[in-house]
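We show some of the complex, not the whole, and keep each chain where it was.
Residue numbering begins at 1 within each chain, and the chains themselves are lettered A and B in the order written.
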Amino acid sequence: MSDRYSRQTLFPRIGREGQDKIKSKHVLIVGAGALGSGNAEVLARAGIGRLTIIDRDYVEESNLQRQQLYTEEDVAEKLPKAAAAKMRLEKINSEVEIEALIGDATPEVMAGLIGDVDLMIDSTDNFETRMAINDISQKYRIPWIYGACVASFGMSFTIVPGVTPCLNCLLKAVPLQGLTCDTGGIIGPAVQMVIAHQTAEALKILVEDFDAVRPSLVSFDLWRNDYTSMKMSRAKDPGCLSCGQNPEYPYLNEANRMKTAVLCGRDTVQIRPPHASTVDLQEMSGNLSALGYEVKGNPYLLSAEMSENRFVIFRDGRALIHGTKDVAQAKSLYQRLFG
Amino acid sequence: MNKILFFAHLRDEAGEESVMLEASGKTVAELKAFVAENYGIHKLDTAMAAINEEFAPNEEMIKEGDVIAFIPPVSGG
């Protein structure tokens, strides 16, 4: 064993045996934004054997404030995040095998990747993908770690199939209009705090110290000096469609997904949420203005424009993303606003 | 009486960190509806609820002295 991991093998709950286990494991990180880049860096430094990272976006200037693997040069070159992450991670630890996938983490894509994956780390920015991760976790019996943050607030919860409740037990449905970093802002320390929790849980699972896995959902607000643990033993729903007695894995089903269509000849992608809902157009208008968009609207719809981004949102949640035929990019923009 | 705690943006919407209410005998779902209406909080129906730091489903009945926390799931990452 090289000197490289000496400070980690000195920690008795890992030791040399734990280090060998970490080296033999494969982690799938879904998303390479703030949480994804941070989680990937901590695990690469810790000596994970294999990392698969999937992300559909490229590095933008507004990412640099909190996404730790990226530089100004990555922005200038408009590198896809997964590719830029892989390059930096290889400089950090050339012993780690890294697979970078540029594209949308659909249920089919994730199911195809899951083969020998030991753990999934949620680093996505929307609940549709999280619910799909949750169903894949249950179907293939692979633990995953939920993490999210907005403003100075964040939360994390570790889901071990057969042991803990699952995300569908807690949420029952995809919550629409959760606050996102694009609507509520985000500070770097909140990102770091979620990463600290997700990677600690990851190390416990990788060294197979399941007794140490946190049984509660943690939430915190670093600006308000709050830290709360919510016990989860009673959250398990025996009738849950994801983890109950007769699972249907509803979020692997087309019917529960966002519908997208490229509108021929119009250079536009139409997005329709799986279930009709009512968007608060006035609130959304305020959020978009704060982000720098030029916004126009009426009681039925709202149109917004900023540099190359141009879109229209209707009250029922339907949207037209103009100026693109790229479905993944259109979904990315939509989900950054709606969560 | 019951103490009701708000987390994250719910606190901004409520304008307070916590309120005191008579909630015993109500279910979690009923309390959510009551609070949403009386304190002008949007989207409280999708918030998670804890009673005395333990996750509580919508059907759960609130007892005298219980402390209820509303924690909104967040999506950023």
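We take it that a contact is a pair of C-beta atoms (placed from the backbone, for glycine too) under 8 Å apart; a residue touches a chain by one contact, two chains touch by 3 or more.
Everything numeric in this text was worked out from a predicted model, so none of it was measured.
Written as a formula over the displayed labels, the whole complex reads A x2, B x2.
Criterion: only the chains that are shown with their structure count from here on.
Taking the mean of the C-alpha atoms as each chain's centre, chain A and chain B sit 26 Å apart.
For chain A in complex with chain B, the residues that touch the partner chain are 31, 33-36, 122-127, 147-151, 153-155, 165, 170-171, 173, 175-181, 184, 186, 194, 217, 219, 221, 224, 226, 228-235, 237, 280, 283, 339. On the side of chain B, the complex with chain A involves touching residues 7-9, 11, 17, 42-43, 46, 48, 50, 53-57, 69, 71-77.
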